[in-house]
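Every protein chain of the complex appears in place save one, which is left out.
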Amino acid sequence: MTTRLSNAQIAWRAAQDIADGAYVNLGIGFPEMVARFQPEGRQAVFHTENGILGFGEAPQPGEEDWDLINAGKKAVTIKPGTAFFHHADSFAMVRGGHLDVAILGAYQVAQNGDLANWSTGPKGVPAVGGAMDLVHGAKRVAVLTDHTTKDGKPKLVQQCTLPLTGVGCVTRIYTSLAVVDVEDGRFVLREKLAAVSLDELQSLTGAPLHIDGSVADLTVPEV
Amino acid sequence: MTTRLSNAQIAWRAAQDIADGAYVNLGIGFPEMVARFQPEGRQAVFHTENGILGFGEAPQPGEEDWDLINAGKKAVTIKPGTAFFHHADSFAMVRGGHLDVAILGAYQVAQNGDLANWSTGPKGVPAVGGAMDLVHGAKRVAVLTDHTTKDGKPKLVQQCTLPLTGVGCVTRIYTSLAVVDVEDGRFVLREKLAAVSLDELQSLTGAPLHIDGSVADLTVPEV
Amino acid sequence: MDKRIADLAEAVAGIPDNATVMIGGFGGSGAPIELIHALIDRYLATGSPKNLTVINNNAGNGHVGIAAMIEQGMVAKMVCSFPRSADPRVFTEKYLAGEIALELVPQGTLAERIRAGGAGIPAFYTPTGFGTDLAKGKPVAEFDGRSYVQERWLRADFALIKAEIGDHLGNLTYRMAARNFAPLMATAATRTIAQVSQVVEPGGIDPEAVVTPGIFVDAVVSVPHPAQEEDLNRAKVTHPEVAA
Partner (left out) sequence: MDKRIADLAEAVAGIPDNATVMIGGFGGSGAPIELIHALIDRYLATGSPKNLTVINNNAGNGHVGIAAMIEQGMVAKMVCSFPRSADPRVFTEKYLAGEIALELVPQGTLAERIRAGGAGIPAFYTPTGFGTDLAKGKPVAEFDGRSYVQERWLRADFALIKAEIGDHLGNLTYRMAARNFAPLMATAATRTIAQVSQVVEPGGIDPEAVVTPGIFVDAVVSVPHPAQEEDLNRAKVTHPEVAA
C-alpha cells in the first residue's frame, strides 16, 4: 500500500488553503490540528460553537480554566480581540453564512457533497453536537479524512450508506492520498500523492474521479 | 354632559393596578403619564422598545443625552439596575410574554378585545411602530382612552371599523368614565363615575356593558 | 423588588414532579452544580421531584451534576445535542436499558428553539438537519430555492443557571464560555433560578455589561465559590458522597 499522509499532514495541507483573517471552525478531534499549521504571516480567527471567537492555543497543563473551553471541552486561552457570546449568537454565525470555512471529519462523503459523520448506525447512544449546523452556512465546508476506512473500503462514495449529517454540503475533501473538490455532483481530483497512480487512487475511491485541468502533486512536509 | 376624568386622572387610575416590581411598557404619549402615579411603596420597572429596561424619569431641560431616549424619542435617565439591549432582545421581552402590563391608547376597542390604534384609514403616511407587537405577549394589555371620540361617538364598539392593531388582545379599558374589562367576548363594567348613570354610560358605549357582580365607584383624586 | 433567595434548598423547593427543567452549561462550563445538588438532596429527602424532563446540551459526566440526577432516577427524558462526555456511563446505561428517553437535537437548533421559546416565536425554519434522520416527520419548506426544516420553540417550567454577578433585580453577567445556553434558557422558562458567584446592589453592574436583563430572572441565589464540574470529575467526586 502506498504511504499515506498522517492526520497531521492532512491537517497541514488543509491549513494552506485558509486565508489570512478567515473565520474558521474546526471540528472536534483531528480537524483541531489545522490550527497548528497556519502559514507564516497568516492568522485565522477561530470560532467555537460554545461561544468564543478568536480564542488562543491550549494553556500549559495545570493552567486550565474550565470556563474557557472549546467545543471538544478542551481548555483554550483568550488572546487580544477574543469575544464571548451565547449559543444562539454563536449559531447565528454558523447558519448565517459568516464563517469562511468549517473543517470536519467524515465517515463518508458522496460525490454530490452529502456528508455522513455523526452516526454509524442505530446501535449505541446517538450524539450529533453542532455538526449538522456547521455543514450549513459556512462558505466552504471541508472534510479531512483518511482516503479509505481501516479495512480499505472507500470513504468517498457514490451515495452515503450511513445516516447523513447534511445534504450536498461538502465543497472540498482533504484525504491521506489526495485533494478532491465536489463540483456539480462529481468528484474532481485536484491533487494526489505522486507515489499513487491515478488507477490506484480510483480503485480506492467509490465514485468516479473527474479531472478538470491538471492534477497537481500533493506535497506535504514531515510535520 | 357629565364631567369626565382628565387624561392624567385616567393614567392615575391605571397606575393603581400595577403591582410592585411589575414590568411595564407605556405607549407613546398619554400612557406615559402612568409612570408619574405609581402608588407609594410600589416600583414598577419600565421597558421601552428601543432597548432599555428600568429607566428613570426625564432629565432636567438641558441635561438630555439623545442616546438615552424612550420609544417616543423623549430623553430619559438611567437609574440603579438599568440594562441596555438591542431591538431583537427588546421585542423578545415583548412577544415572549415577559411584560406584566402594556398600556396603550386606542381609537377603538371592540367587545372581543380587538384594538384599533394605529391608523385612521388610508390617507396620509401610515406608521405602526411597536404597537402591533406590544398587544401580543404582555400578560395584561390595558387601554387608556376617553370614553368617546371628540364628536361623541363610542370608542368602545361591537366591532372595530378602523384598521386593527391586534385581534382579541385588550384585557382592560380605563376610560374617562369607567373601567371596563374584556371577558369572553363581552364588555364587563367594573367601575364607573358615580355621577354617570348606567343608562347614560350605556348610551355612550357601542356594545352592551355587562355587569358581573357589583360595579364600584370610579374615584380618582385631582392630579 | 428583591429577587434574592436565602439558600439553595429554598430556591429549588418549588420544582414539582414531571416538570421540564432547562439546565445551563456546556459540559462543565456553566453547569449550576450547587442548584442541581440541592435538587438531588431534596429528592433524596422527599422522593420529589421525579419524572423530570431535562434540557441541556449534554447528558452528564461522571457522578455529579446532571449525571447524578440521572443516576438517582429523577430524570425521565433528556433533550440534548451530545449525550457523550469523558464519563457518560450513567446516561449510557440507563439509555441502553430503556430507562430514560432521549430527544436528540442539533446543537444550533437546540439553541435557536430555546431562544424562540423565550422570544414568542412558535416555529422557524432552519437548513440544519434537512434530509437527515433528525428531521424525519418535520414539515419542510423551500425558500429561494433552498430546502429548510420547520422547528418548534422549546420552553420549560424552570431554568437553573449559573451566572457570575447578579443584582437584586436579577440582572446577570457570566464568566467566559460559561455563558453558553444560560442567557437563552433564562428567557424560555416560566421560572428562572440563577446561582451567582457574587451578588451586588442594583447599579453594581454597568448597564452596558448586563447580559441577561432582570426581566428574565425570578430568583438569585448566592454561591460565592461554585464548584466546577470538571474539577469534581477529575477528583472523582460523587454526589451524594459515597464510601469508596
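A, B and C are the chain letters, set down in written order, and residue numbers restart from 1 in every chain.
FYI, a contact is a pair of C-beta atoms (placed from the backbone, for glycine too) under 8 Å apart; a residue touches a chain by one contact, two chains touch by 3 or more.
Computed from a predicted model, the values in this text were never measured in an experiment.
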{"item": "Contact set of the excluded chain (shown chains only)", "value": "A, B, C"}
{"item": "Which of B:R36, B:H87, B:K139 or B:K153 contacts the chain that the document leaves out", "value": "B:H87"}
{"item": "Residues of chain C (touch criterion as defined above) contacting the omitted chain", "value": "112, 116, 119-127, 141, 143-144, 146, 148, 152, 173-176, 207-209, 211"}
{"item": "Interface with the unshown chain - residue positions in chain B", "value": "48-52, 65-69, 73, 78, 84-88, 90-91, 94-95, 114, 119, 124-133, 136-137, 163-167"}
{"item": "Where the unshown chain meets chain A, residue by residue", "value": "20-21, 23, 43, 45, 47, 53-54, 78-85, 88-89, 91-99, 136-137"}
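The rule is short, and it goes like this: only the chains that are shown with their structure count from here on.
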{"item": "Chain centroid nearest the full-protein CA centroid", "value": "C"}
{"item": "Most distant chain from chain B, judged by the mean position of its C-alpha atoms", "value": "A"}
{"item": "Chain centre separation (chain A, chain C; CA means) in Å", "value": "30"}
{"item": "For chain B paired with chain C, centre-to-centre distance based on mean C-alpha positions, whole Å", "value": "36"}
{"item": "Centre-to-centre distance between chain B and chain A (centres being mean Cα positions), rounded to whole Å", "value": "56"}
{"item": "Contacts with two or more other chains, residues of chain B listed in rising order", "value": "none"}
{"item": "Contacts with two or more other chains, residues of chain C listed in rising order", "value": "115"}
